[in-house]
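Take a look at the structure below.
Missing here is one protein chain; the remaining ones are kept as they sit in the complex.
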Amino acid sequence: MSIKQCPGNRWTIPWKNKQQGFDVMNRRSFLRTASGALAFASGAGLLAKAGLAEEPAIKIANILDATGGLNVYSLKQIKATAMAVDDINAAGGLLGRPVEVMFYDSQSNNQLNSQYTTQALLRDKADVVLGGITSASREVMRPIVQKFKGFYIYNSLYEGGVCDFRFMCPGLVPDQQVQPLIEYVVGEKGLKRAYILAADYNYGQLTAKWMQKFIRGLGAEDVAVEFFPLDVSNFAPVLARIQDVKPDVVLSALVGDAHMSFYRQYETSIGKKSIPIASTTYGLGRENAVLSPDENEGLIVATSFFDDLGTPAASDFVSRFKAFSGEDDYVGEYAEYGYRGMMLWAEAVRKAGSVAADAVAAAVGGVSYQGAGGLYTVDPQTHHLTMDVHIASGNRSGSFDVIKSFSQRAPTDLQAVCNLIENPTDTTQYEPSL
Amino acid sequence: MITTYIYLIAYAVALLALISLGLSVIFGMMKVINLAHGEFMMLGAYACVYCSSLGLPFWASLIVATLAVGCFGLVVERLLIRHLYGRIVDTLLATWGLSLLLIGVSTAVFGPQARSMPGIPGTVAIGGTTMSVYSFVLIGVTILMMLVTWLIATRTKVGLVVRGTMQRPDIAGALGINTNLVYMGTFGFGAAAAGLAGAMLAPLTGATPLMGAAFVSKAFINVIVAGGLPLIGTSLASAMFGTVDAVISYLASSVAGEVAVLVFAVVLLRMLPQGITGRFRRGF
Partner (left out) sequence: MIYPVGGSFLRPGAPWWSAIVLAFVLLVLAPRGLDLALQYDLTSIFICGILALSMSFLWGGVGILSFGQTIFFGLGGYGYTILVMNTDASLMSLVLGVLVGGGMAAVLGYFMIYGRINDIYLSVVTLVVTLIFEKMVRATSGPEYVIGSVRLNGQNGIPGIPGLQLPFLTEPLSIEGVFWFAGGALLLTYCGLRLLMATRFGRILVGIRENEQRMELLGYDTRRYRLITFIISGGVAAFAGGLFAVWGSFVGPEMFNLSQASLIVIWVIVGGRTTLIGPIIGAALIQYLTKWLGTVGVGQVSTVMGAILIVFVLLFPRGLVPTLGDLLSRLRLAQVAQRSLKDAK
């Protein structure tokens, strides 16, 4: 494998280019530098084998936070994108050309997201821009991609509603995810009084509203809704309030490291055995791999991918990713988002027969890819995915067990307001009227 | 109901005092603002998690973590802080650099993911509300730590020498006291207190490279409002802020609680521009 620098300060490490072929050890040494290395290009041996060595590379800009508070969500995804690129190259590249990722560390700082997006599109001539973790960073990057007529893939779960021809999101959006979760928890399990806790920003606010909507739709009751700033880590007051109210179930859309403390503090005071917890976000920050068996066991989630999904595709992805990254711990949904986003884009390029952003944007609708979490199809109307949603319950080994799967859920709510086939110039982020 | 209030207030006050003591000793005694305070806590948390993963019992892990961060503090004083005494703003920059460095190194070494450890399990039910045993342990440890600090400072020869040196280093030096050693020891003690705080937090919040950031501004404000006296000031300020935070967070929301604390801090500083204990002539 070779590590190349970004254009602009282009220098290569000569002794890394000399090697022919590669083995597991080489992959590992590559990934040790990967947490910060600039560009991931597949090794010369691999490219030679695929007959790609001579062609100019297709350039992918990946702008994610390797440094700073959000890197829990990014680090595995950075590697998963690199792995996807490697797989594409091994299978003969794209349109007969090799693919290369340029990585920019946005350091959890939106100002850098803005500068790197501009640099990637104008100076480094990226064919596609990936990245951004928060909605704030996405909304910083999206107008720039619009302005310079690029194509942007946002590999993240978010509050939904973005209707943009030059944009694609392979992650879950609330109506897709919340409805199955509430149907299971409130409908099937009959837990009729729900206490909602959510992170205090757009995602949390909207998810809480979706939760209320579906809960009320089933004739159940949302007894309280509370929002927490992302840096709150002392949950003693809310634990006392929950005990005052005595709900049947606690629904959580809490996000980030500080909020992870909630699950710890909950287990040492109330306990899931007396009042269960269901969550839309648990596991995204790989909470399940960090918390103790007691804290993880029985927590109900709705997700599009987790390691122990049990399908051959999922197990294959997990074992290949572990070999590629040299890391043996839980892989998780965000890594898989990175892989699926890249593969869907590759499919769109093949369909368009070109890497030009306009052609890819026009071709991406309807493209599908059989991935680790099931079949993913890009909905042509919204550029979001139709995918399987799995209800699962945390187990004692730091992962989840499937309870049931909801097949091929479309982003129906967004479809009601967004139609990129008829109106490709739309760039609005719609808010659901709840 | 009333027990819930008492519990929440005691817990919030203890938490605040716990995370502030190290900073307040270093600021109050040495006039050094240690922006790496949060990262000292983070190191304490990691040390505690590490010891506990080796199979050490909780209390032993706590003690090892405290001592380890204390030693680290000694090294930092010797290599960095020593060159910057009397330059309050430069120490700010240097310790901010140290804080970034420690965050970066610990992310590279431990990874970004939180590390957990078990605390002391069990719950207590009082008046219909279940509370974790660990929160009472935290309150107890905080009281113990304050008590020990107070005893060392006021009832031992070492404490006398340290307080004397901080007030008049020149005279202390003339009396044959090795002031360098005193400074180093005081900084080490402050670091150890931060380490203990981090270790106590580890079972609650887990150890992550960025955990310090969430606490440092709270501790900082607490210490400044406390004024010159590290122990009395910190206790009083923690008592006030903790009460405001707990009551408002319980009645309204966490945001309201935090904003109320900050507004209260500004009002206090307006009325007492030197901090609560700024006018106190004596005490510790």
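For reference, chains read A and B in written order, and residue numbers begin at 1 within each chain.
Going forward, contacts are C-beta pairs under 8 Å (C-beta built on N, C-alpha and C of every residue); 3 or more make two chains touch, one makes a residue touch a chain.
Since this is a predicted model, take the numbers as computed values, not measurements.
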Handout entry: Omitted-chain contact residue, chosen from B:T156, B:N178 or B:Q274
Key = B:Q274
Problem - Which of B:V75, B:L93 or B:L181 contacts the chain that the document leaves out - result: B:L93
Practice task
Determine and list the chain B residues touching the chain excluded from the picture.
Solution key: 33, 35, 80, 83-84, 86-90, 92-94, 96-105, 107-108, 213, 216-217, 220-221, 224-225, 255, 258-259, 262-263, 265-266, 269-270, 273-275
Practice task
Determine and list the chain A residues touching the chain excluded from the picture.
Solution key: 3, 5-6, 8-9, 33, 35-38, 66-68, 103-107, 109-112, 114-116, 118-119, 122-123, 134-136, 139-140, 142-143, 200-202, 204-205, 227, 229-230, 431
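Simple rule for what comes next: only the chains that are shown with their structure count from here on.
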Problem - chain B partner contacts - residues on chain A that touch it in the complex - result: 35, 67-69, 71-72, 75, 200, 226-229, 231-234, 236-238, 240-241, 243-244, 257-258, 260-261, 264-265, 268-271, 286, 289-292, 295, 329
Problem - Complex contacts: residues of chain B adjacent to chain A - result: 4, 7-8, 11-12, 15, 104, 107-108, 111-116, 118-119, 121-123, 128-135, 203-206, 208, 210-211, 213-214, 246, 249-250, 253-255, 257-258
